[in-house]
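Below are the structure tokens for one structure; questions will follow.
With one protein chain removed, the remaining protein chains of the complex are shown where they sit.
A, B and C are the chain letters, set down in written order, and residue numbers restart from 1 in every chain.
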Amino acid sequence: MLREALLIARKDLRVEWRSKVTLGHVAPLALLILVVFAFAFDANARLLELGAGGLYWVAVLFGGTLLIQRAFDVETEDGNFDAFRMSAIGAPSLFLGKSLGVFFQVVLLELVLVPGVVLLYNVRIENWVLLLAAAVGGTLAFSVCGVLWGAMAAGLRVRATLLPLLLVPVLAPVLLAGSRAFDTALGVRAEAGWTWTSLMFVIAAVHTAIGLGTFGFLLEEG
Amino acid sequence: MSTVVKFHKVVAVAGGFPVLAGLDIEIAKGEIVHLRGSNGAGKTSFMRVCAGLIPISDGDANVLGFDMRDDRRSPRRHIGLLGHDNHLYKDLWVQEHVEFRAAATGAEAGDAGAALRRVGLSDRLWSVPIERLSAGQRRRVAIASMLVGRPQLWLLDEPHAALDDEGRGLLDEILVEAASSGATVVFASHERDLSKSVATRVVTLRGGRLMEDSGAA
Amino acid sequence: MSEVTTVATGWGLSFIVVVTYALWIVGRGKTVGRELGIGGQEELDPGSDSSTPADS
Partner (left out) sequence: MAQMPGTKHMTATPATRVLGAVALVAVLLMVLLGLVVSPADVVQGQAVRMLYLHVPSIWIAYGAFVLTSLSSALFLIRSRRRHDGGRHYDRLAGSAAEVGVVFTGITLATGMLWGRVTWGTYWQWDARLTTTVLLFVTYLGYLALRRLPAAPMTRGRRTAVMALVSFVNVPIVHYSVDWWRTLHQKASLSVGRRPEITGEMYWTLLYSTLAVTIVASWLIVHRYRVIRLEELRDEEALEALIASRLKEDDVQA
């Protein structure tokens, strides 16, 4: 299963490497979102510093949703889902592989966003380890939830409008936990950043379990 | 096992429409069946039911020894399906794509090169993004992707479309070769004369049912 | 708003919502029933319905 999952993840990353959608389109857009937040808060340095953690995760949410959309458009575009159904690859492997692929793409996005937040909002990273752990936990949770719901909306004509509606309520806890953990890592609030971080890992684990169990139901037709 | 596909009064529904309305057909191992019929006659649907992609709602179907009512997933890995779509990742390079498909069906990555050569794509094209290929070249990549899986049952929907004369000749050769090595081939095509040369049997569908059957040659 | 008007608004609003929804259900049932043709209408008792395997 792991071998097949890695195969799919490698394929997805190769598609990204060839098309450069994440680095070329989504990352600049996410940076723009950071800039627009500064407009919304009238460039109030104090507000931006306080909100940096939350704004970071909102930007990840928006950019990441686009990446999930893209991850499934690649599959539905030329009937590739049919090829998957016909192949020897099982649904759990596909789920894991897609999640891994999305994970690394969102990581790529965050590699641009972290410096963006630090430079634009003038925050200092007080706890690197916590920041890293929170980013990994949040991104994992985001990826598995995203792939599970992305598969639900895949191939539907209205997927572009439907996916965010389905995804955001489920991701609300991740957004909340990620923001609070970043608050601590950025030294804005002295709160239980580690507990929030572990919550994100729990969410990731729960959704991975559900995804492995139910992904097969989402692939079959008729 | 000499019967590869056995349909008895099969009704199948897709998109709220009865795409197959009581189809009876038997196909034996090694046959090359040419499916004919007007648009909407059920050619594509027949192949998708064979591939287990559309469930049957009435009748009995057996493909490669699997009862399609109980288990329409197991026969899939032994079936190669070439649909209207090419099932290609357009951002990937030709070679990357075929290697991925080979790995996904459990074949050796080295088979990819052989398959590409077999469909007449020269090394020069292997590291070109599929996006930049012509329609006919893409079709060839799709056929190569199917070849690497070494399927027992080949289902090809309009495989000749978009191919040039040389490509069609090549495809026919490949089909004959597959059949003689024990695989079974079903292909749909509107062009009668061309395919008459390789088909061992011509079957005509109409309204989701069997209309005419030349019988096994 | 005073306490009494608030309570009245809350209860009133809720009743309107539920009654509208109920009426919509009944109306929808009638519309679909008519499309089905009333004569061929079978009795729809969820008790017997859910136990009948032939309902799919």
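Just so we're on the same page, a contact is a pair of C-beta atoms (placed from the backbone, for glycine too) under 8 Å apart; a residue touches a chain by one contact, two chains touch by 3 or more.
Everything numeric in this text was worked out from a predicted model, so none of it was measured.
Within the full complex, the chain left out of the display is in contact with A, B, C.
The chain omitted from view is touched by exactly one of A:L120, A:V136 or A:L176, namely A:L176. Take chain B: the residues that touch the chain left off the picture are 11, 13-18, 21-22, 55, 57, 69, 206-209, 211.
Hidden from this view is one chain, which touches chain C at 1-4, 6-7, 9-11, 13-14, 17-18, 21-22, 25-26, 28-30, 32-36, 38, 40-47, 49-50, 53, 55-56. Not every partner is drawn; the one left out touches chain A at residues 148-149, 152-153, 156, 158, 162, 165-166, 168-170, 172-173, 176-177, 180, 191-192, 199, 202-203, 206-207, 210, 214, 217-218, 220-222.
Note that in this section only the chains that are shown with their structure count from here on.
Chain contacts in this assembly follow no simple pattern; the graph is neither a line, a ring, a star nor complete.
Of all chain pairs, the one linked by the most C-beta contacts is A-B. Annotation: 40 Å between the Cα-based centres of chain A and chain C. In terms of their C-alpha centroids, the spacing between chain A and chain B amounts to 37 Å.
Contact of a single residue of chain B with at least two other chains is seen at no position. On the chain B side of its complex with chain A, the touching residues are 13-14, 51-55, 76-77, 79-81, 83-93, 96, 100-101, 103-106, 129, 145, 149.
Residues of chain A touching chain B in their complex: 4, 7, 11, 14-15, 18-19, 74, 77-80, 82-89, 221-222.
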